[in-house]
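Only one structure is covered here, and it is reproduced in the block below.
As you look at this complex, bear in mind that one protein chain is not there, while each of the others sits in place.
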Amino acid sequence: MRIESNLKWHILLILALFISLMPIVFAVSTSFKELSEAYSNVLGIIPDKPTLSNYLRIFQELPLNKITFNTLVVAATVTIFKVITSVMAAYAFVYFDFKGKNLLYFILISTIFIPFTMTMIPNYLIISQIGLRNNIMGVILPQLSDATGIFLIRQAMRSIPMPLIEAARLEAAGNFQIMANIVLPLVKPAVISTGIMFFINSWNEYVWPVLILKDTTNYTLPLALQLFVSSEGGTDFCLAMAVSVVTMIIPLGLYLIFQKYIINTFTSSGVKG
Amino acid sequence: MKKKFGNKDVWIAYGLILPALLVFAIFMFYPFFYTVYLSFFDWNMIKPVKEFIGLANYKALFADPLMPLVIKNTVEYILILLVLNCVAPYVLAFVLSFVIKRGRGFYKGAFFLPSVISLVVGSILYLWVLNPVSGPAAILAEFLGINIPIWSKTQGLVIVVLSIITTWKIFGYNFIVIFGGVSGVPQEIIEAAKIDNVPLYKIFFDIVLPMSSATGVYIFIMTIVQGLQYVFTPVKVVTQGGPDNASSNIIYNIYQEGFVFYHTGYASAMSIVAMVLFIVLLVIEFRYVEKGIYYEN
Amino acid sequence: GCGKSDTGNEQAGQGEKVKIEYWHVNAETQGGKTVQELVDNFNAQSKDVEVVARYNPDMYKGLMQNLQAEAAAGKSPAVVQVGWAFLDYFSNNFSYVPPQKVVDDYFPQDKAFLQDNFLPNVMDLAKNNKGEQVGIPYSLSTPVLYINKDLLRQAGLDENGPKTWEDLIKFSDTIKEKTGKYGFYMQEPADNWAQQALLESNGARMISDGKASFASEDGIKAYQAYADMVTKTKSALHISWDQGVQSFVNGDVGMLYTTIAQRANVQKGAKFDVAAISSPAWAGKPKRLPAGGCFLAITAQDEKQQKAAWEFLKYLYSVESMAAWTKGTGYVPPRKDVADAENGLKSFLEENQMMKAATSQMDSVVPWASFPGDAGLQAEQMLLDARDKILSGDVSAHDALTQTQNQINALLK
Amino acid sequence: MKEIVFENVCKKYGKNLIIDNLNFTIKSGERLILLGASGCGKSTTLRMIAGLEDITSGNLYMNGKRVNDISSGKRNISMVFQNYALYPHMTVADNIIYGLKVQNIAKAEISSRLKAAVEMLELGGLENRKPKDLSGGQRQRVALARAVVKRSELLLLDEPLSNLDAQLRVHARKELVKIHQTYKQTFIYVTHDQVEAMTIGDRVAILDKGRLQVIDTPSNVYNKPANIFTAKFIGSPGMNIFAAAYADHFLKIGKQSVKLPEFWSAYIGKRNCREFYLGIRPEHIFLQNEKRKNSFVGVVKYVEEYGSHCGIYFDLEGHEVVASGTNTALKPGTNIYFTLDSARMHVFDKESKKNIGYPEVCYDNVYQYQSV
Partner (left out) sequence: MKEIVFENVCKKYGKNLIIDNLNFTIKSGERLILLGASGCGKSTTLRMIAGLEDITSGNLYMNGKRVNDISSGKRNISMVFQNYALYPHMTVADNIIYGLKVQNIAKAEISSRLKAAVEMLELGGLENRKPKDLSGGQRQRVALARAVVKRSELLLLDEPLSNLDAQLRVHARKELVKIHQTYKQTFIYVTHDQVEAMTIGDRVAILDKGRLQVIDTPSNVYNKPANIFTAKFIGSPGMNIFAAAYADHFLKIGKQSVKLPEFWSAYIGKRNCREFYLGIRPEHIFLQNEKRKNSFVGVVKYVEEYGSHCGIYFDLEGHEVVASGTNTALKPGTNIYFTLDSARMHVFDKESKKNIGYPEVCYDNVYQYQSV
């Protein structure tokens, strides 16, 4: 395809990027400032007097390693479980005909529209009853009932040309093999992007863990962030930004690792018909 | 017409759905019915007795003068969100897939970046960045001779800013997903259109959009769903629903009724009504939109 | 540990320490560290009690929510911080033991502890509208006026700041005229605390006889004067709290009316000559400043827990603990003797002149108005809505306050 | 090694009847060619055999067993799809051996089969490419290789060579036959190429709009077509067919008439055919430079050159007729004289459009009439 004069597009894109990335740059830069500089040198991206004191403080005052680990466990468990069950269910919905399929699907998908605040109280009672308060399992469990993955992956599976499945079936490949060798590789982009979404959402989940977790050693990162945001005493932006940066690092790193992979999967699945 | 798998494999299908179904039963369906149950009671979460009041909560709901405002705010917010998070990423994905070649990977990575960051962080950041008196945006605007209005206390504007904050969070993800859908349109089909001298915007509307409509619908729904879920944080951190409820919306209102005023029954009724509204939307989507969607099978 | 159940506040086995939970709202920037220090010290010295501190985000409202959920699950912590605004709501909805009762039941030797150590007007803050002592005042904050002396001088004003609200209005307008910057910002969080000070100091009362009564002539006049600064002369800023404080610290606002609890933040952030002075009064009228902060209530349900709770409380209210607490949070100590004691705050107060603004106005402290009954929280929200209406300039203070008063009274019935 | 029986098989898409009551048997080890116009239902038939398409009504048997409800995987079949259906995410090599891997065949065996297939289909050097980086013909060869390595009992081929150049096609065709001779699979082969049909097929089945027209050996189909449809369908250019009449030993075409040989006169006379359709293939029209006894005359319209020979189109009493020849210099508008090879004439009933058959003498000589 021809490369036309795309300068105007590039300018537009860079501008949009500037707007969307500025806050992040800002957060990182503030996390290395002293409070008085954060107020007086608002625009300075590189601090006049760069300091690590914010980071030192938060790591001294909080078991941040443990907290990060907790968050990772929660996000990873939730992601893995949801991705696996979503793929399984989506596969059943796309490649099987069975009684009540459409109704079941509709009911599952409808739950996407149930606000979490609505099921929060009963869920809290359940988690209390099975004794999982102040336990990251209690944070994990209710997050598992989420139909968005089923929805997205089903959409993706529906766009696989049927002849590919047929060809595999002719090869006497069983359900498991078709799923593993044909369907999964072809819906990889969808699975990965769903997984990323799950991970990020769970990583940043705040309302529910606040209710469940008590000890700082059981905390997840967003709760740790909340420790530095107080309305009455005023927010110490520098500390808050330092925690924010810690909160961002892992999902960002994971994304950067996966990004190449995603680009590859996107570009290698282009043959249809 | 195409054959699916043989009939006797049906139990496999059930087996595949079972794990998901189990979690749903415990953490979604049961709580849901419990909420329905609660909506017929007057209760504040701790009183030992729940007082059965029939449909009174629902009646009160429809009589509440706040409801029209809250619904209007919700609709406004969603509309803005849809423009910023469905339309814009679609255009961007199209441009990146079929118009420009250079820097594709870079743009993809960069646009996605903000969506990995927690909204609490985002809200705090924006509160600071967009401070109309002394935030960086205000200082920059001052160079250009522009005064930033005090949005957090301005009706209408406050919704726009909340939308911007959630957009910052949602955009990147939507973009990546749509990019996947858009770049799944076979190159040769675009080429066929290019040979016909079809202008770019027509390629977009006539070919790319319909062919990636499955993804589009997903993003459309997710934007609404996630948008409503996400907006909760900035509303809470930035405006608490103010000024004078100008930034409140259905989800925040449910929260406020349920967890600030402890009108548990009333909040439950509100949840039910909200959900019914959304499900009606969903049914409409299934009925009409789904027909126009192109699926490979 | 999956399936490991949490036995925290239930019975503890013999020989083991009794474990109790202490719920607080102190973020790391707002005394959280001190809470942990105090708890650790206590645990180290106590033979049979172990305290677990639990932070509750989103201030007292957040704590109240969590407590609600906990209660719904049939559990409760032993000691909780209760915000003044939640006094009535708490006493109506949760089961607690009056501290004196615990003392009387189990600790006869401490019988006079509360009487001896607290001013009666301070103790009264923690009484509900039925006159029952719900808890013990723990942290106190009052609104003070922070001033940017550089800006005042620049505007040719007295750098010691205004003494009355009337002066403050003039100061504000002058700053606006002379420097182009904003003259004044009064905190606008999701509560009506600062505004109560403004109104009640002018002779109005938020509540009288269990009914809303703020829309009196005095109340309306005070509110309108404040609103005029925002809408007419535009010398005062109408913005959210965080942003308002930020603007003051950045030097864009001349005077900031907010809680003493923000002292550390202002002091650390400001690069100009900053000071805190006592809350202004209306000319010729007495100041009435609502108490911010919280009291501690005992929510422990059984004897063992209640005993442990008191042991912990006694520790928290010791002079040393109180002093540490004040240093860590910036609150004003509710207990007598702390300010002047050598092992208390003596040297601290000398070094931190800003604190003086708050300690010196202790005699003007009144309870933070909280509307009785389940609808109290909703009433509070109505006041916030009224504030937005008035400050947006669309509705006069008279109309908005009157209407809101009527609505609240209708609700309270 | 698989016998397949169609018993009243019908297939509908929605309301459209696509396959209309198929009844025939494919013998075990046979190479059956499926011919028919575009859209007549060839691919659908293959797909039903493969179990990829439900059978709307009727029964399908394999080796005597009803298989309507047996899943594809259990039928031991390989197939070359018309649009290849290559796995886009796998390399060429992986595409080819995927089915073998699934069957847990030994590594060494797999790689030797892969090597053989790659060689046979000239895919060397492409093993690690993805399908999208291949040319059309290369993709088709990968699809073919994938079907061939499996060595299953039944090989379904849907226009497997359509995108290959002539040389490669000849080569692949021969290799396919070799494979068949080694493994004796049953072949069902869809093609539009007459040479392929004739050289590969043991029998040819011709479909028209979902209905079976004829199933017979290639040479019978070509030389003794059962009806006009078949006659016209095979051969390129197809058979010339035009209305003719018989009267008193004379064959009349329009205003022209020539005397028929006795064996035809007797045959037609006995059947009392007055008017009928006469069929004659282009290569059985003998062109002459000048008028002779018994010759017809036509007017040249145009000449098409095919390389090895040419097609001479001329007008005969209002019918367009084509004859094979080598003289490309014939000018449009000039007269042309010709005789018909009477041993290769076909006569079709006017009503039923069915072949009325041949006099005995034609039968015997059908392959030897012309000396080399």
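Letters A, B, C and D mark the chains in the order given here, with residues in each chain numbered from 1 onward.
Just so it is clear, a contact is a pair of C-beta atoms (placed from the backbone, for glycine too) under 8 Å apart; a residue touches a chain by one contact, two chains touch by 3 or more.
Quantities reported herein were computed from a predicted structural model and do not represent experimental measurements.
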item: Residue of D:G73, D:G99, D:P218 or D:G279 touching the missing chain in the full complex; value: D:P218
item: Contacting the left-out chain in the complete assembly, out of D:N8, D:N23, D:N128 or D:Q288; value: D:Q288
item: Given B:I17, B:L38, B:M211 or B:L282, the one touching the chain that is not displayed; value: B:M211
item: Option from D:C10, D:V170 or D:A243 whose C-beta touches the chain left out; value: D:V170
item: Those residues of chain B which, in the complete complex, touch the missing chain; value: 186, 188-189, 191-199, 202, 206-207, 210-211, 213, 294, 296
item: Footprint left on chain D by the chain that the document does not show; value: 13, 35-39, 42-44, 82-83, 133-138, 140-141, 158-159, 162-170, 192-195, 198-199, 218-219, 222, 232-238, 281-283, 287-289, 304-309, 324-329, 367-368, 370-372
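The definition used in the following text is that only the chains that are shown with their structure count from here on.
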item: Most widely separated chain from chain A, with each centre as the mean of CA atoms; value: D
item: Chain B-chain D separation of Cα centroids, rounded to whole Å; value: 58
item: Distance between chain centroids, defined by C-alpha means - chain A, chain B (Å); value: 15
item: Length of the line joining the C-alpha centres of chain A and chain C, rounded to whole Å; value: 37
item: Shared interface positions of chain C, touching two or more other chains; value: 58, 69, 72, 242, 246, 250
item: Multi-chain contact sites of chain D, meaning residues that touch two or more partners; value: 52, 71-72
